[in-house]
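The complex appears here minus one protein chain, its other protein chains still in place.
Order as written gives the chain letters A and B; numbering starts at 1 within each chain.
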Amino acid sequence: MSAAEQRARPEAVVVHEVLEQPVGLRKRVVTGSLLVLTGAVTVLGWGLGSGRGDATFAFGGDTAVRVPDLTVPGTLTPVVLGALVVVLGLFQLVRGFRARRGPLLVGVAVAAFIVSFLCWAMSGGDAASIDVVRLLRQTLFLATPLILGALAGVLGERSGVVNVAIEGQLLTGAFTAALVGSLAGSLGAGVVGGVLSGALVGWLLAVFAIRYRVNQVILGVVLNAAALGFTGWAYKALMQSDTERFNAPGQLQAVPIPVLSEIPVLGPLLFEANVVVYVMYALIVALQVVLFRTRWGLRTRAVGEHPKAAATLGVPVLRIRYVNVVVAGGIAGLGGAFLSVGTIGPFTENMSAGKGFIALAAVIFGRWTPKGAVAASLLFGFFAALQTLVGVLPYGSAVPSSFLSALPYLATLFAVAGFVGRVRPPAASGEPYPA
Amino acid sequence: MELELRGITKRFGSLVANDGIDLTVREGEIHALLGENGAGKSTLMNVLYGLHAPDEGEVLVDGEPVRFSSPGDAMAAGIGMVHQHFMLVPGFTATENIVLGSELTRGGGLLDRRRARARVLETSERFGLAVPPDALVSDLAVGVQQRVEILKALLREAKVLVLDEPTAVLTPAETDDLMRVMRELADSGTSIVFITHKLREVRAVADRITVIRRGRVVGSAEPTASQEELAALMVGRDVRLVVDKAPAEPGPPVLEVAGVRVTDPAGALLLDDVSLTVRAGEVLAVAGVDGNGQSELTRCVVGLQPVDAGSVRVSGEDLTGLSVRQVLQRGVGYVPEDRLHDGLVGSFSIAENLVLDLVDTPAYSVGPSVDRAAVARNAAERVAEFDIRTSSAQAAVSTLSGGNQQKVVLAREMSRPLKLLVVAQPTRGVDVGSQEFVHQRIVAERDRGAAVLLVSTELDEVRALADRIVVMYRGRIAGEVGPDADSEQLGLLMAGARPQEGTA
Partner (left out) sequence: MSTETPAKEVPPAGPAGAAPRRPAPRRTWLVTVCAVVGAALVGAVLIAVGDARTRAAAGYFLSYPWDTFSNAWYAVRDAYVALLEGAVYSPDLSGKGALGPISETLVNATPLVLGGLAVALAFRVGLFNIGGQGQVVLGAVGAAWIGFAWDLPVGLHLLLALLGGLLGGVLWGGLIGWLKARTGAHEVITSIMLNYVALNLLNFLLSTRGFQRPPYGQAISEQVDAGARLPLLLGSPLRVHAGLLLALLAAVAVHWLFSRSRLGFRLRAVGANPEAARTAGMSVGRLQVVAMALSGGLAGLAGASQVLGVSGSVTGSVAGTIGFDAITVALLGRNNPYGVIGAGLLFGGLRAGGVQMQSTTGVPVDLVGVLQALIVLFIAAPALVRAVFRLRAGGGGVGTELAGGWSR
């Protein structure tokens, strides 16, 4: 410890008197009861309500080494898992876990609930199975545009610009990727076009938000409407008049990465995807590093938290915002390109179908960090994947599909109202500068 | 380095904030810029720092004219500034705040945290400004935050350091420490521009004094000038810091605060076992440096802040846990410290603001509608009674001057029969003429028999109005003294010394 540090007098640091207590009684009772309830539903609904069959979890993929299938009793498993959750809940009620354990607790309960639900859904017939790798692959596939959109949202908000126009950027990216890909006869050109068009929408957002100081949420809504109208118009006026010429880009093929794709479970899951997904991996890492370890990131976060402080140190606030918002637009545009040329090829009207709004929810759910946004996007992707897979299981059709597809939205709602409600966004997010 | 401002004029619309100001700061001197609130000191410094472009005039560094179009230019020319409202990013560490804008990198734009930390430590050691480099700024005491601000400038090798009202948020001890640092910096050749309106500090530390009033330089003085001379120069006429009032005739207790305890969501104690009593017909003043729990105390009394423990009683009735509305209905008036934030709806008219808490009473309603005639009648009466200077009661209250806005708040609160008046910082940002009026009304309310709880950081105001004084420090009542307590006694209490410890 250096002399200067030692000279820092005792009162230099205000020590808040943080009382080390588990959690407030009220919160304990609420979470405890919820856990008990979840456990009870698991035991009674998924366990005792199950059929006679077993549940088989397969770990597919064409890797040389395979993980054997896991077959568990369809009734006993939910009962055991449910009982576990009940016990956790009772412990929370009686003694209380430490506050830090909260997320873990929720995670365990949710996982137990989902596994039990799957066991139940499979127990209605003989030898029903669910391929976990396929489920997770589907999750990643459905989550990719969400992740890219959410990364765009994080980047914008960290620099102080709220991006509600992710939806519009996805849509524009999808449209342009298909159009340019068709015209140029090159998928690569299509992807680049998608990125650039997303960046263009980002630039519009930046100009109106920064230069013309339009309320950013309103601006996002309006840009979404403009993107929907424009792509819808162009789809009908242009693409439908000559589909071969304007809307037949073909689609990006999966490129298995040698060696890595041979890893059991992980290989088929992560390393047999198309180039957009690989770029996304790089972007996730890059953004996490750039935001928290580089000069640019430090300045970006400063501008998002306290632009005036940054400005008084000569940091060009507006330029940093412009660059971040435009780059973010490009990232969302890449997500759009994944929707069209990365998935089915041609563009269809309103093909983003609200994914931009889910990405926005993931930004908040993920607490404005790249890591968190990715995790939230994966969660949403998982629910969507579950919905398509559960339908074919013996008991699956007993669950209304609209209930399952509403789940991610309900989950976000609870998250935002429950524990993200008090999480602090970047302080200057949405505020024009100079104020 | 010698700095010269020549004929600086800065206008905002019709308002002339700076009018042909000349100022020379010599190398190694502490130059005090003295002036009332709103005299144009901060505008002048923002011009100097490249935040505002002057309409006329020029800035010269060592005799050479320079143009600053951004703070970056000013910094490059060796000018550093410590803003009154600290320009610190709360979620960043001290080091991150200090190096922001001139970061050290390891190539590829990656931050070199280790070297940054070393540089911060080295600079802080060189100037005797200790800061914990890895602590989050939001966890630092205000005085330490200020050191971080000063280090920001020093790390950039500032030759001229502008300190804008640096002592406003400091305890007397922290103030003394700051003055020591200022003196050391000046002795080592740094020039310091010390912006303030506190006469005592100017006389204690300045080498030269320039006084500004209404955007103009009205004179210069030596530090040997008396307080009265400086005050007269600053205000333009003799000020009386004495309010005419008869001795208090305290009646029965009205406000009884007992054992009140408040913690913030993070668990930090904001109020720690606070108890006090205010009797009918007396003014109890709560003195202390900003941010020691006074705001929370007033908010607890009116029900804006729930208490974790303890009780608040008015005339024997327990008000703890009641809504603000219920508290106000029981005869409590509240003048919040930040009137534009908490007291007034800026875009509403004066008339509407005058009935903000009364619009649901029968006097101002016709069925589900507002009785607009009654509102207008009330406005006419209050505007006349409180001498609110406005062209129309229908004008938006945000168009009024600070003093007139404060009169609107006072007029509204005093238009109900009050048992208790809670007043926080009643003359903050209020011009001298209105100050007297505000003080007189508060005393009048006392004489009418109301209990008055006054919170103020201005010791002159506290002494002029109070019948009794309590001092708050870190959420506790540090001690109680009479209205004739001297500055030293109050200063010790404000710094947390216990009365029985005597000199600490």
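Just so we're on the same page, contacts are C-beta pairs under 8 Å (C-beta built on N, C-alpha and C of every residue); 3 or more make two chains touch, one makes a residue touch a chain.
On a predicted model such as this, the values are computed, not experimentally measured, just so you know.
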{"item": "Given A:R52, A:R66 or A:K236, the one touching the chain that is not displayed", "value": "A:K236"}
{"item": "From B:A204, B:V218, B:L304 or B:A376, residue that would touch the chain that is not displayed", "value": "B:L304"}
{"item": "Touching residue (missing chain; options A:A58, A:V162 or A:L386)", "value": "A:V162"}
{"item": "Which of B:E165, B:E256, B:E282 or B:E296 contacts the chain that the document leaves out", "value": "B:E165"}
{"item": "Subunit B residues touching the omitted chain (full complex)", "value": "12-13, 15, 17, 36-38, 40-43, 46, 51, 84-85, 165, 168-169, 197, 290, 302, 304, 323-329, 334, 336, 341-348, 352, 356-357, 359-360, 365, 368-370, 372, 396, 398-399, 402, 427-430, 457-458"}
{"item": "Chain not shown, touching residues in subunit A", "value": "162, 164, 208, 211-219, 221-226, 228-230, 232-238, 241, 354, 357, 360-361, 364, 400, 402-403, 405-406, 409-410, 412-413, 416-418, 420-422, 424-432, 434-435"}
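One rule holds in what follows: only the chains that are shown with their structure count from here on.
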{"item": "Chain centre separation (subunit A, subunit B; CA means) in Å", "value": "45"}
{"item": "Residue ranges of subunit A touching subunit B (in the complex, touch as defined)", "value": "2-5, 7-9, 11-14, 16-19, 289-290, 293-296, 298-299, 301-302, 305-306, 308-315, 422, 427"}
{"item": "Subunit B to subunit A touching residues, read off their complex", "value": "49, 51, 70-72, 75, 81, 83, 86-92, 96-97, 100-103, 105, 108-111, 121, 124-125, 128, 130-133, 135, 139-141, 144, 152, 263, 265-269"}
